[in-house]
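Of the protein chains in this complex, one is absent; all others appear in place.
Order of writing sets the chain letters: A, B and C. Residues in each chain are counted from 1.
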Amino acid sequence: MKKIPYLIKNVDLAPAGRQRTAWAAREMPVVGSLRKNYSRTKPFQGLRISCCLHITSETANLVIALKEAGAEVALAASNPLSTQDEVAAHLVRDHSISVFGLKGENERTYYTGIRALIERQPHLLVDDGADLIATVHRYKSLAGQILGATEETTTGVIRLTNLAQKKLLLFPVVAVNNADTKHLFDNRYGTGQSTVDGLLRATNILLAGKVAVICGYGWCGRGIAMRLKGMGARVIVTEVNPLRALEAVMDGYAVMPVKAAATVADLFITATGNTTVLSWETIRLMKDGAILANAGHFNVEIDLATLSKKALQKTRVRPYLDEYLLPGKRRVFVLGEGRLVNLACAEGHPAAVMDMSFANQFLSLKFLKENHPLSARVYPVPPEIDQAVATLKLKSMGVQVDRLSHIQKEYLHSWHLGT
Amino acid sequence: MKKIPYLIKNVDLAPAGRQRTAWAAREMPVVGSLRKNYSRTKPFQGLRISCCLHITSETANLVIALKEAGAEVALAASNPLSTQDEVAAHLVRDHSISVFGLKGENERTYYTGIRALIERQPHLLVDDGADLIATVHRYKSLAGQILGATEETTTGVIRLTNLAQKKLLLFPVVAVNNADTKHLFDNRYGTGQSTVDGLLRATNILLAGKVAVICGYGWCGRGIAMRLKGMGARVIVTEVNPLRALEAVMDGYAVMPVKAAATVADLFITATGNTTVLSWETIRLMKDGAILANAGHFNVEIDLATLSKKALQKTRVRPYLDEYLLPGKRRVFVLGEGRLVNLACAEGHPAAVMDMSFANQFLSLKFLKENHPLSARVYPVPPEIDQAVATLKLKSMGVQVDRLSHIQKEYLHSWHLGT
Amino acid sequence: MKKIPYLIKNVDLAPAGRQRTAWAAREMPVVGSLRKNYSRTKPFQGLRISCCLHITSETANLVIALKEAGAEVALAASNPLSTQDEVAAHLVRDHSISVFGLKGENERTYYTGIRALIERQPHLLVDDGADLIATVHRYKSLAGQILGATEETTTGVIRLTNLAQKKLLLFPVVAVNNADTKHLFDNRYGTGQSTVDGLLRATNILLAGKVAVICGYGWCGRGIAMRLKGMGARVIVTEVNPLRALEAVMDGYAVMPVKAAATVADLFITATGNTTVLSWETIRLMKDGAILANAGHFNVEIDLATLSKKALQKTRVRPYLDEYLLPGKRRVFVLGEGRLVNLACAEGHPAAVMDMSFANQFLSLKFLKENHPLSARVYPVPPEIDQAVATLKLKSMGVQVDRLSHIQKEYLHSWHLGT
Partner (left out) sequence: MKKIPYLIKNVDLAPAGRQRTAWAAREMPVVGSLRKNYSRTKPFQGLRISCCLHITSETANLVIALKEAGAEVALAASNPLSTQDEVAAHLVRDHSISVFGLKGENERTYYTGIRALIERQPHLLVDDGADLIATVHRYKSLAGQILGATEETTTGVIRLTNLAQKKLLLFPVVAVNNADTKHLFDNRYGTGQSTVDGLLRATNILLAGKVAVICGYGWCGRGIAMRLKGMGARVIVTEVNPLRALEAVMDGYAVMPVKAAATVADLFITATGNTTVLSWETIRLMKDGAILANAGHFNVEIDLATLSKKALQKTRVRPYLDEYLLPGKRRVFVLGEGRLVNLACAEGHPAAVMDMSFANQFLSLKFLKENHPLSARVYPVPPEIDQAVATLKLKSMGVQVDRLSHIQKEYLHSWHLGT
């Protein structure tokens, strides 16, 4: 084993991590085919890639593929609670990849990882929430050699777009989140299922018959709403956007202000990308026993600071489940300390959706390198990449689609054909 | 009654049309509020507006609102089978609006109506399928005074975009279809429900347990799929676009080539905007008793010409339901002569969705007038219009949404806040 | 044409009735196979069968099958609004079957039909709601030759069970309604779909986003709830039975008392088999524009008598849709005069479910004849009949099931096998 820097829990956990990574690989045929193809041509030869991602078995498959395609890869955790320690061990021991992250790390360790990613003078960045890119922008002198970056999340893309609008962005960024094969799948089907999974693992409550509030009806929110409805819950949606609110109504959900929902619901899940969505003013209206969880990227959607201050007592009643005793003897329960419930309480997105997100990551990095230099803007994923990922995925599932006939292609390009 | 030109079935049907229009008005509060507001300020005073739309009770509410806002309005049928004759009578007799169209009219009458719309030298056009605009482009000398046009359908927008790309477009067109409050609602919830309605009225078959093929997984297709699944059918989707195919798979539908679906399904519905989707090669593979319907704009999706040629016999077995006897004693049934099944066999989109589409029409016409001259391109509906329509609609339903707090607005515009 | 007594609208409508009956026959393969088999052996030779049923194309297929199996059949309407006049004509002219019923008949005509059924001294009765059987019990002298009867509905079975408990029942009755292949299918999938169909034909309102109250969560109620949810409505259930209420909660519906639901809903559908479910006290709480319909057997579930008395004005706004103007300028709309909405406003159950109900009718009549004399009780449909109907139906759909292996049969009969 080559000597590399790393900061992980225990390198001896590698065998379990290897198995877990292999299990994920079964569900990641698209990344698998990229790995196979590009291990020969090695398009990333000579490049350092720094990844700030959730350290999971799915991420492992991406960074291994990048390494086999020629890159020197390092990986740091994008969230203090989401690291799978055995996977970190597997990457360090079996693949000699630098990893920084351990489940439950504190903030200092978290930023140590991010700093390590920057100090190695990477050529390409892969980010999840834009903490890595934002940090680079605080230490601009370190950004010189960077060809570009990719960003995985809605939250991160919003931050980077703000940065670009203020003309402060230093290098091109591909908004991987906005690829159709990413956000239409990962955010909807991935977050939808894994949020249910996190809820069940943390609480084991019966969802049928429960009243659940989903704050936010973006792609994540509608995925969660769809799945909770599919499990028999009665769903209420809260929104700030009238168009989305109207869609939620038409999809059969009740829509109301969050304070009105507070008094009638059993369960609250935030998925807005915004802050203080469940404020103390809202929490204090809730029924005894209400359960709160966050499925948005950052742990700011539930105002835990104020809740902690107001609570008489806080008790851990199950792993990742805290009871807050409020004045008046009412209790509320918070899952995973308000962090991403699907990562903190379950295993994050299923491998099958990460397969598409990460295939977009891989091909977007290749695009950044091949098209260097690009001006410092936020770019969409090129549509050819999106199509290629979808086509590879369908193929791996054995699903066939139709092709346009000659007459159909012609028809689509005409304007004079009518009634 | 002012003397105006018209070509309709029977002006004495007006009382029934008045009642039907009033019933639709109950479900059209947004158009109702525009009508009320602008009947005072009359923004269209002195303008001639020519509308080529389905002549239904919903359209009646739009054209009445335009007239009360000062316009001189004329209306011709955008489809030979969709006219509600009593509504036409109501518009002519009670509102002195020129109407051209009668249910079941032939092609000659159809184009007579379109010509009449053009010859009155309109300032604004409202189109549904782009037949009116396309005809104007054949007789360019008549286009001089035209300020602009709006287009209601996906199909029409595709035609007009082709025209614009070829630099042939003569005036600005607003793609009303592309407004979120139009295509997300009208195409999905409207077409979804009314296609089921058309199927039931035409056949009265039990949908539960039937295998239904939906060709095309655009907004219309997914609306139809969702509703047929909601009625207990087992849905197969066919697509040419891998991304949409993948979404259909993830939404729980079987996806396969149309020829594979042909041999196992009971029911086929096209919603692609393309031609020859159910070709003779596909139809000949179908089971005895298969039912075919089209929910796309034009009657070209089922290849009826070849089917008619190959069939040994054609019999009308119920209104809008024809049996074709094929060689080998198999029979297939075609609904509404392959025209839009929701309009031919039922009453078209429910008023509640047309309310939003037509509010976009009204405000887009106002936009064209107020921003004249605009260059000859295809324009999206301005987002303010979209938001305004959504907000008015929610208000009419008594649904309230949240507002962003100060701290939330600030958060959304920042880039340095992180983990 | 043999000279037979009849009372119908117009015998010249026969051709349309023939076509409609043939269309239903396509979806009734089980009755079709009984008709084919027993037209040879004629098990009902020499018997007079009197049927009080909805006069529809599905019923036509049953009575034709009974006639071809040797019976002399007469048919009277079981509901004044449900008769398909052209089907009545077809039975009279083409099959020489006595029919009494015309759409919209008054009460006198209705009982004329029932009396005619009794006066011909039938051997077997087929009833739908138990009006025929109840009338026979008022004129007991006419019951002497009756071998037995069958009853189609939940409502009728309740009435007959009450009669039997009071020791007043004069002959055996088979509760066809209680066959699994009847009530699990006809009540749930049949009523579910056809109630939606009736709603759409009568109102053409958009169901997505509407709040709908279903009164009663029996088989009919849950069928309607399931389909309205499938069309995008938000469903509230009202119940008197705690078990059913709990099931509705777990199925994801809101459950509340009808008066609480009255103030928030757009749409109300009764399916309880009871009276005065929507009382004036409830109706007066409803929102302006509320729509009321009944899917239960008798027109007693909505208290129309009191509503009519309290209303300032009643106007027919569409066919089968009446507006009642209430004090305070609010309006409510009632469908089909409070009669079975699926029959009054649409075409009743789809043929595919009536196929199973009527196959049970046919085989239960055969059972009554072959097992005569039976004591005067209410009998369930023999399980062999139920199984036979299910097996024939699956076969007609091309669906195959597994068979128990030898080892599996043995396992199911053992008690000593354990962990």
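Some notes on this structure:
To be clear about the criterion, contacts are C-beta pairs under 8 Å (C-beta built on N, C-alpha and C of every residue); 3 or more make two chains touch, one makes a residue touch a chain.
All values reported here derive from a predicted model rather than from experimental measurement.
Within the complete assembly, B:209 is the residue of B:43, B:70 or B:209 that touches the hidden chain. Summary of contacts with the chain left out: across C:22, C:143, C:170 or C:256, the touching residue is C:256. If you put the hidden chain back, the residue from C:238, C:294, C:342 or C:357 that touches it is C:238. The omitted chain makes contact with chain A at the following residues, 19-20, 22-23, 26-27, 189-190, 192-193, 196-197, 200-201, 204-209, 226-227, 229-232, 289, 317-318, 346-347, 350-353, 397. Mapped onto chain C, the footprint of the missing chain covers residues 78-80, 107, 110, 129-131, 134, 158-160, 162-163, 166, 168, 180-181, 184-185, 188-189, 238-243, 245-247, 249-250, 255-258, 260, 273-277, 279, 298-300, 386-387, 390-391, 393-394, 397, 399-405, 407-408, 411-419. Taking the whole complex into account, chain B touches the unshown chain at residues 208-209, 229, 232-234, 249-254.
Just so we're on the same page, only the chains that are shown with their structure count from here on.
With centres taken as mean Cα positions, chain C sits 37 Å from chain B. Rounded to whole angstrom, the centroid-to-centroid distance between chain A and chain C, based on C-alpha atoms, equals 53 Å.
Residue positions 249-250 of chain A each touch two or more of the other chains.
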